[in-house]
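In what follows, a structure is listed as structure tokens, so that the remarks can point back to it.
What follows is an incomplete set of chains from the complex, kept in their original frame.
Going in written order, the chains are labelled A, B and C, and every chain counts its residues from 1.
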Amino acid sequence: MKSAVIVFPGLNRDRDMIAALTKVSGTAPAIVWHQDADVPDVDLIVIPGGFSYGDYLRCGAIAARSPIMDKVRERAARGVKVLGVCNGFQILIEAGLLPGALMRNKSLKFVCREVKLEVVNADTAFTRGYTKGEVFRCPVAHHDGNYFADSATLERLEGDGRVAFRYAEGTNPNGSLHDIAGIFNEQKNVLGLMPHPENLIEAAHGGDDGRALFTGLLGQAA
Amino acid sequence: MKARVTVTLKAGVLDPQGQAIEGSLKSLGFGGVASVRQGKVFDLVLDGTDEASARSELNSMCEKLLANTVIENYSVEITN
Amino acid sequence: MTIPNDIRITPELVADHGLKPDEYQKILDLIGREPTYTELGIFSAMWNEHCSYKSSKKWLKTLPTKGPRVIQGPGENAGVVDIGDDQAIVFKMESHNHPSFIEPYQGAGTGMGGILRDVFTMGARPVAAMNALRFGAPDHEKTRHLVSGVVAGIGGYGNAFGVPTVGGEVEFDERYNGNILVNAFAAGLADTDKIFYSKAEGVGLPVVYLGAKTGRDGVGGATMASAEFGDDIEEKRPTVQVGDPFTEKRLLEACLELMATGAVIAIQDMGAAGLTCSAVEMGAKGDLGIELDLDKVPVREEQMTPYEMMLSESQERMLMVLHPEKEAEARAVFEKWELDFATVGVTTDDLRFRVKWQGDEVANLPIKELGDEAPEYDRPWTAPKVPAPLAAGDVPQMDVADALLALMGGHQTASRRWVYEQYDTLIQGNSLQRPGGDAGVIRVEGHATKGLAFSSDVTPRYCEADPYEGGKQAVAECWRNLTATGAEPLAATDNLNFGNPERPEIMGQLVHAIKGIGEACLALEFPIVSGNVSLYNETNGQGILPTPTIGGVGLLPDWNQMARIGFAAANEVILLIGAPPSRGTHLGQSIYLRDLFGRKDGPAPHVDLAHEKRTGDFVRKLIRSGVATACHDLSDGGLAVGLAEMAVASGIGATVTDLTDQDPVLQYFGEDQGRYLMTVNLDPQGDDLAALWREAEALGIFAPWIGTTGGIDLVLGAARPLPVAELKTAHEGWFPNYMADEAA
């Protein structure tokens, strides 16, 4: 499986994501600079975490309006898988590829700690490395991960199996409605999530609970 | 020409910042505060002198960038 | 606001620039005429304490700065130390005390920005950060606000920039009520053959300005950083600088990309007194003159005067000397990152520092003398009075369990989780030990087994009681914290925070602390490779506690052999390595006395450097041999707190037997130095443990078996068993509870 990582100025978990994709798949992803004319022909496009454009205005807002996102939107419409992590999730939301909004954490503070995630829908290309109901460890590191959507949208997300992950066991770090940590688009080829599975994939990270996302996605046995 | 754009959260949208400020104000002894909502203002300096066209530009800036119209309202004001 | 350049230089104006009459006379003698207003500003910036080290230079020279691994010691933007495999660790610590008191969020944030720039200016990508924070008494009206702002500011900058915070310190004491300390540390990795320095070389080469535009931020800031606070503090506020981590992150990437092109001859970041200090330093180091054309400087405000441009402390800016044939390539890199790039000057062969503006020459000064001839003082000092020993039998009594619970839930030893969870501690994916242990540890990316450990330490109450012992202790504790992970301490950086050096007793503290630091660094083979001095930390004549912060770096050849502080399993032998047979006796200056009895008397504990070295080397060897399952050095709160921290870290309890012929208060709460707790997975009756003891004895190290891990309680001899869960609640509770009434 071929993948590409999109880099906007101010992102800072691009290197973490590139390392994770490389370590799990054995192949380095293509790196796409935001000013590049197009995204190469890949099966998976990843928008990593960080502070694109300083997260000034609203998190992800400025990056979401850059021309490269039109290309991402086109690919997504054609069924290419798109993964947005943390700032990547915020960008996908601002770009309209995913519904709702990510508000300032309830504590108003940046939070970096380990949480537990429950796999709500394991029946997708992104989550097939896990089993439904499985609870796994995953770190978070964000200031604006408090998922908000109106009740109709929440109902639709829940009803259509579009909630991917939920914060489990009282570990919701940000006040997200329905403890939502990650959601899919309607076709389930776009996933956005706040936690950082790429930071928990090997012994040096103190565990590899995040690895199954990548092994599942990249078509390898977990 | 100078303009001010004000962006506020739509009713019903969660405002963690406003809530926290409300709590802080109360614990500072401002008992009479019933609610606080936080928004943004943008003070812009624009080239050009035609107010009507500035207004329409500003609206379009809001739609395209300054406001997230899923959760925010905006208003535009020419200030000079 | 515009300030003309032909303003008359009056004695008041000279005084406003922090220059003493004799210093001004020296300027007149040096240039043979009255300086222009801009020149006066340049002198004030170059000759203030912050840039010239005029009070401390004489003493700093006595510090050991060399070692087999030292590539670059003090004098550059950061120290450089060899870690093998053609790589180096580049690090430094710097204070942002005064700005953080005035505007905590921006002050602390720009402090982070400054130290990160020091590191990447040398060609190193930042891989770890720490912050050592000192605030006033918890119940002081300003403290919560300052804690909240400083922590948010450090996080706001460091998290967005993308460097993991791996450690730090937080302390509270009323002596910082009016003058908090914010010391920021950063370390970066570079290839040893790709280190960049500030020395310009070659005549007629372009001097290039990079990064953010210049505004009026912090004009007079460097002068402020060296001025004692008075009640007119409100008036100093408009000089606040605002940090822009987004620009800094782009500057990092652009600089590293530019360095890779081979275009850079010399580079210097613009820190205190921005354009002035950076240009003079590049020229003077290279025996070259510099000519600047201020009309080329990118500005973001209208009608800026040359005075303001020369003294602006706008952040996220760099000055470089470039190979002219690579200028276009360099410009393309900066345009890609959407940063300003402007050729603002040229190197010359006449050793003059010339500044042009709108056709006028507004400054023309001898460049070497600006730095070299800066005043240097041998300020008078008095020897500190060391407190008398506690009277024999003066051991205030308290139930051991109650005392431990109170200390674990008190402001001094409570967990700092509330602080470090606001910092990104795992970005870059290399964090092997995040804050909460003895030292932060990261792996060296790209290397299979190598790791680096970082710790920041000082015990200001010891330094106040005895600056010499306190200086030694700061170094020893840092060295000990690195050792406790299994790392070999390589080198250190120091951040010397003191009061007004014009007072002989403060100068005495500085002199003696440096003496202690120097001796300890020598004995522990732990050279000082960079540092920073922050003086005049006082408010209305009351100085802070002397606070010489030490930031150290250690090397782990194989992080698979690394110790952590949490008890690893039940039924393991607990050894107390390096203790006297009595385990502990020293209660003077302990937190037991201070926090439970309100007493600040007695001498600081003594550090036996030779014993320290032997003990640490032995501990490290045990960790690397694989027998150690956990390790923790003893510091604040002694044996009891050390054991409790190990238990709380993993949830596993322990039972420790009392020494029957010794006061439990002394053995559990004495703060004797040079001690480690270690658990080993060895049979208590077996040969391996016997061999370990024989080896210790041969080295003159006492390493008694004091107890065994297991259970859900911590049992300290005859004291009431304390559930680990209860200790944890106390330990984790203080900070969030305290900050919960932030607005109150």
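In this section, a contact is a pair of C-beta atoms (placed from the backbone, for glycine too) under 8 Å apart; a residue touches a chain by one contact, two chains touch by 3 or more.
Please read these numbers as outputs of a predicted model, since none were measured by experiment.
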{"item": "Whole assembly, copy number of each distinct chain", "value": "A x1, B x2, C x1"}
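Everything below uses one rule, namely that only the chains that are shown with their structure count from here on.
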{"item": "Interface with more contacting C-beta pairs, comparing A-B to A-C", "value": "A-C"}
{"item": "Distance between the centres, which are taken as Cα means, of chain C and chain B, whole angstrom", "value": "41"}
{"item": "Chain centre separation (chain A, chain B; CA means) in Å", "value": "29"}
{"item": "For chain B, residues that touch 2 or more chains besides their own", "value": "none"}
{"item": "Of all residues in chain A, those that touch chain B in their complex", "value": "57-58, 61-62, 65, 94, 99-101, 103-106, 108, 146, 148, 150, 175, 177"}
{"item": "Chain B to chain A touching residues, read off their complex", "value": "12-17, 20, 64-66, 68, 70-71"}
{"item": "Complex contact set, residues of chain C against chain A", "value": "152, 155-156, 159-162, 244-247, 249-250, 336-338, 420-430, 432, 443, 559"}
